[in-house]
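Every protein chain except one is present and positioned as in the full complex.
And then chain A:
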Amino acid sequence: MGSGKSSLVLRYVKGQFFDYQASTVGAAFLTKTLPELNVKFEIWDTAGQERYHSLAPMYYRGAAAAIIVYDITSPDSFTRAKSWVRELQRQGSPNMIMALTGNKADLEGQRAVTVEEAQAYAAENGLFYIETSAKTAANVNQLFEEIARKLPKPEAVPRPPQGGIVLSESQQAQNQKKSSCC
């Protein structure tokens, strides 16, 4: 299993969890609207395998937020998460909100990355830090809601009327991407 990026997004957007989720090659795209916070998430779920690293910029370019997910039972995945953080610091937009997320918190018994270590790293780098479990849904909503709250408030611009299925570039839309680590 990977770090559970796709599972995390699916849990949040659809409230579902699959043990055997098809793995991501390109990227998946999902949206979710939070009317009470006036935010629409457009979520790009990118591939975690290292080789796909070089394809990532087209997905995080212009993103308002990034979630970097690692698996709390895998020190390797934490190392890779850090390399993503460095890349996003270098290449992402300067105001990008970054959330470092330790997933699979339900596997406490197999924990290999301590809360203290992750917390310290997050503090040093100005990241928002949380631990989640896509499997039990623990903290999943909190993760996204916290990001929504941190996003800069949009100017109140009414949506132009649109026909059919065409989705407008809404002023309230916030790009938010999921980057990876695995």
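Heads up, the rule we're going with is that a contact is a pair of C-beta atoms (placed from the backbone, for glycine too) under 8 Å apart; a residue touches a chain by one contact, two chains touch by 3 or more; residues count from 1.
Just so we're on the same page, contacts and distances are computed from a predicted model.
Enquirer: I want to check something: the complex is missing a chain, and I'd like its UniProt protein name from "RuvB-like helicase", "Rab-GAP TBC domain-containing protein", "Trafficking protein particle complex subunit" or "DNA replication complex GINS protein SLD5".
Expert: In UniProt, the chain excluded from the picture bears the name "Rab-GAP TBC domain-containing protein".
Enquirer: What residue numbers in chain A mark contact with the hidden partner chain?
Expert: Those residues of chain A that touch the unshown chain are 1-2, 6, 9-10, 13-14, 18, 20-33, 40, 42, 44-45, 47, 49, 51-55, 57-59, 62, 87, 90-91, 162, 164-169.
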